[in-house]
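The other protein chains are all here in position, but one chain of the complex has been omitted.
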Amino acid sequence: MSTTEQLLTLRRDLHRHPEPAWCEFYTTARIVQELQRIGVDDLYLGEESYAGFEGERTSVPDAEELDTWRSRARAAGADPDIIEQMGEGYTGAVAVLRMGDGPTIGLRTDIDGLEREESTAADHLPAAEGFRSAVEGMMHACGHDAHATFGVGTLAAIKESAFTGTLKVFFQPGEEKGAGGEPMANGGHLDDVDYLYAVHVGLDEPTGTVVPGISEFLAVSGARADFTGVAAHAGGKPEAGRNALLAMSTAIQQLYAIPRHHDGATRVGVGPASGGSASNVVPEEATLNFEVRGASMELHDHMREWATRVIESSAALHGCEVDLRWGGSLPTAPSDEALTQVIDDVATVSGRVGDIQYFDSPDGSEDATFLMREVQETGGLACYLGIGSDSPGGHHTETFDVDEESLGIGVDVLTEAVLETERRQP
Amino acid sequence: MSTTEQLLTLRRDLHRHPEPAWCEFYTTARIVQELQRIGVDDLYLGEESYAGFEGERTSVPDAEELDTWRSRARAAGADPDIIEQMGEGYTGAVAVLRMGDGPTIGLRTDIDGLEREESTAADHLPAAEGFRSAVEGMMHACGHDAHATFGVGTLAAIKESAFTGTLKVFFQPGEEKGAGGEPMANGGHLDDVDYLYAVHVGLDEPTGTVVPGISEFLAVSGARADFTGVAAHAGGKPEAGRNALLAMSTAIQQLYAIPRHHDGATRVGVGPASGGSASNVVPEEATLNFEVRGASMELHDHMREWATRVIESSAALHGCEVDLRWGGSLPTAPSDEALTQVIDDVATVSGRVGDIQYFDSPDGSEDATFLMREVQETGGLACYLGIGSDSPGGHHTETFDVDEESLGIGVDVLTEAVLETERRQP
Amino acid sequence: MSTTEQLLTLRRDLHRHPEPAWCEFYTTARIVQELQRIGVDDLYLGEESYAGFEGERTSVPDAEELDTWRSRARAAGADPDIIEQMGEGYTGAVAVLRMGDGPTIGLRTDIDGLEREESTAADHLPAAEGFRSAVEGMMHACGHDAHATFGVGTLAAIKESAFTGTLKVFFQPGEEKGAGGEPMANGGHLDDVDYLYAVHVGLDEPTGTVVPGISEFLAVSGARADFTGVAAHAGGKPEAGRNALLAMSTAIQQLYAIPRHHDGATRVGVGPASGGSASNVVPEEATLNFEVRGASMELHDHMREWATRVIESSAALHGCEVDLRWGGSLPTAPSDEALTQVIDDVATVSGRVGDIQYFDSPDGSEDATFLMREVQETGGLACYLGIGSDSPGGHHTETFDVDEESLGIGVDVLTEAVLETERRQP
Partner (left out) sequence: MSTTEQLLTLRRDLHRHPEPAWCEFYTTARIVQELQRIGVDDLYLGEESYAGFEGERTSVPDAEELDTWRSRARAAGADPDIIEQMGEGYTGAVAVLRMGDGPTIGLRTDIDGLEREESTAADHLPAAEGFRSAVEGMMHACGHDAHATFGVGTLAAIKESAFTGTLKVFFQPGEEKGAGGEPMANGGHLDDVDYLYAVHVGLDEPTGTVVPGISEFLAVSGARADFTGVAAHAGGKPEAGRNALLAMSTAIQQLYAIPRHHDGATRVGVGPASGGSASNVVPEEATLNFEVRGASMELHDHMREWATRVIESSAALHGCEVDLRWGGSLPTAPSDEALTQVIDDVATVSGRVGDIQYFDSPDGSEDATFLMREVQETGGLACYLGIGSDSPGGHHTETFDVDEESLGIGVDVLTEAVLETERRQP
């Protein structure tokens, strides 16, 4: 079992080393170190975690960038052998505890950081206590450091419990880019999972609140549009140019102006975007990253179709070419009622939880939905729950933080949920 | 005197090492090496070139970037001592030949490269002949490598001539950013200059054509606008954000929509521009570089005032803040008729020049106008001339090139102009 | 009682004479004629219907336009005395049947047409059968002709029934402009109403379907923005102008780009909009009508605040002035469960209704919410129900139509609802 001290130390260590999709070398190595300390029956690392996935991973950085992150992980003290096992960025891990013939229960936690510069303000706890991000421009601004800690802590607690089934903890990389969910969902390790829990900390709920079953995640697709115009001297021959930056600006304006849909929530997000080389040259190139979301696959498809038209027409309007490439999509997946009820029940018996909240408005997106869908489609049940946590700043902002009190709450609720799920099994 | 071979070698060497404003360490060192070979009476380097300038230089990179360029120059073989003399980016040089009591004649050439990736096409001569830019994303796409060569070649030729006055050649850095002209104009070395020539190669005129006196340069001001919004999760709480990228896109659209002016040419140029961090975060920051131009100071001021309103209102429209900083401005300066006539006359006597062309439509801008104004305001005369040169691509494009035949033409015309100016002196 | 024939004749007659807010002279007179035929105990007309309203009516046309509509009504055969009683556009009526000491039950129907040119297509029933709109640019494109018929038919049916309470039918003008609801809600005639039903036909549901209790109406505010720039000759002195049309276009773009809100549905609608006088004059004036909506008052306020900033900044951006005037707002008002249940129960016992549907996504807005709120705030109950009706075209389109089969269904359901409400009274 892990002590509270150990969980806190782990979380702070992970917090100092945020890493992007498929670059979670330090994070994975550090988790593995804990798992080895605790002892697990099976531990899948590297390509083993994704053996059954036949698609192509998205958002994989090039070899040079992978190298940079590997070096950084080694320099920070990660085990070189473990890093080696992850090969070309096959980060993350699947840990298995086999404790009897009972049901197989899965727990999915995500582990990646976010491209954001963390606050240096004196009242930002990680800065004050010395565990602020050591990586420039990266930050655990969405609490995945806590998620990984939940996974480790729950596994440790179950190992000490009377649980007689199998527990599989999925430490999933690349959630922020929607990159890790699908490969891990199809990796093969979910095939025998009867019940799956996925968990998120914070969600603008205070410490002591639990959100039992979230179903409102938006389907999302990301895309990249490369606009190509014609360069010309902006002073001497402006009419000879075709302005890729102007095309991109038009596209940004019009993406946000896609009409709302009566049938439910839709979203547009844009960035990073850049273009132009110098103000005296008509911009020849501009690159736009963006995403669209919808509360259902239909809404998502509507947004995607509309956005495609916007991008192509904006390029045409300014006489430019555009290369539009859609990245992976995240589906929607509702939480099953039976597991939602489990969380509702076990949360309230925990002494540290004082409030149960249900959501009814759409929130962000989650590639946990890939894993949930996979389980549901083979007859299993899935549930996404939230563990409230006071934070000075909102998710994805520079002052986001996790109230460390919520670490223990999360482990308690998840541990009880696993045990209760076994008890309620028909 | 320099041989044609030497000039060609010099130009190709400079072409391989394009450097931006205040980073022309290699370029300056290489020019100085030639000047030392030829022998000059005075050579001002580093801060000495700018002794009288009391303003603050614009577009000076930070210490780290200066270091990078210094290192690159040393690695490319530039003399470390000369680099040392340039201190914190005081690149460029003023070379003086004192040959008698005659008039003091100045020649201004600019030496910097442009942020542009050079073509690798097989039919792009620098690529084919192995002197394509060795610096990623930088290119001599406006012929300043030829200009520096003109300066060296003319100085060498005058040294061998019967000239009895003083020749000062100003090797000016940072023309592309409008950064070097004003400091060099006010550096003190123009005080005794009676006649000043400035020269440009190409100008969309073929080899063998000369443009005697150009007066149509547009006044220009560059600016940088940093938009600051509020970050928020683009899926979960889009309304909490204030979108800096959207503000910037609005500004780009509206800058280009500033109405035309009945009184003459105006221009807008934008880039580089960038913003946003990830598509699931409402962009908190965006940065826009842009410029406005006008065929007179009034037109220029009109554009600048209008652009200021556009930037500030675009920020306000999207609930963002903006920090707008205007960089240096370039003035207009007409070529004096007497010197224009000198060029017209000497050009036609050169055996290699077959055509004289005059311009009547506005072209780009030039910080040579600072030097021209300085001379004109103290009673001297100034003239800006063009040396035609066949090129597969337009100025500032990736396939721009200088027909090396024009190197000798330029040196011939300039040398004859210096001699004829002395002859015609009242 | 009215025969089916009479209801159909009435509806078609009203359909031929669509009239805008406060101009429903013909419509009101025609309804009054039916009420007089049937016989009512009290009939409030003209200012009497709005006696208690202390605010100022919105969207009242000027005297000249009122005259035009009055003349048209007279020419179409409306009773001049009744028209006279409506004074300066106090159209609409409140009819009262007093049948005993039972509860007072209200029924609200709206009666105005919409600015839309009706289809002349051969397969558009009103065109084929000769009752297409006789008024150019106006059309009953939202079924208010059917609503008025529901009101008359229900009153007639209740008169013949064993009902022992009081029935008040509110024939409300100006719903499409959100103009009539508030004056009628505060007119004084709702003070003693215990239960209020409001009804809408169509709603994209087929004939035979009933929607028992709709709660999803969006709060809305309309506004008009008058942009004023400076005129100038567009060819000769474009820079002297300040382009009001460009300011308006910017505003339109940016209104649609107001970010979505995570907390629920928001909307933007724009039009009519116009500006400019001739293409050779920089547009001095432009006028924009628009509306914003939200699923709650908070969402509505958010949109309104944001839109205000967009309008003002768009004007500033182009150096224009703007006069922004917000018109009336419509609130939200949920249907009470008890009355919703009444409709659910009586609808299914009607032989002609085969399906009950509930809505869960936001739809348009309704100024019936003013009347519903008024009743609810004084302890009464209110319910908004829908009567399905096949239609070739959607609401507010040129081919919208009401399946006349639904006329009888509506009268049946409403009549039964009144009777059942009395029965269930505690």
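A few remarks follow.
The chains carry the letters A, B and C, assigned in the order they are written, with residues numbered from 1 in each.
Simple rule for what comes next: contacts are C-beta pairs under 8 Å (C-beta built on N, C-alpha and C of every residue); 3 or more make two chains touch, one makes a residue touch a chain.
All values reported here derive from a predicted model rather than from experimental measurement.
Among C:Tyr90, C:Phe131, C:Phe290 or C:Phe370, only C:Phe290 touches the chain left out of the display. Of the candidate positions A:Arg267, A:His302, A:Arg373 or A:His396, contact with the hidden chain is made by A:His302. Set against the missing chain, the residues B:Leu8, B:Ala257, B:Ala338 or B:Ile356 yield one that touches it, B:Ala257. From the set C:Leu8, C:Met99, C:Ala240 or C:Ala338, the residue in touch with the chain omitted from the display is C:Ala240, counting the whole complex. Although one chain is not displayed, its contacts with subunit C can still be listed: residues 114-116, 176, 218, 220, 222, 231-238, 240, 243, 245-246, 248-250, 252-253, 256, 267-283, 289-291, 293, 362-365, 394-398. What subunit A contributes to its contact with the hidden chain is residues 236-239, 241, 243, 246, 250, 254, 257, 259-263, 282, 302, 306, 309-310, 313-314, 316-319. Remark: the residues of subunit B touching the chain excluded from display are 253-254, 256-257, 259-260, 262-268, 361-363.
The criterion applied here is as follows: only the chains that are shown with their structure count from here on.
For this pair, subunit A with subunit C, the centres built from the Cα atoms lie 47 Å apart.
Centroids of subunit B and subunit C (each the mean of its C-alpha atoms) stand 66 Å apart.
Across the assembly, subunit A contributes 253, 256, 267-268, 362-363 as residues in contact with two or more other chains.
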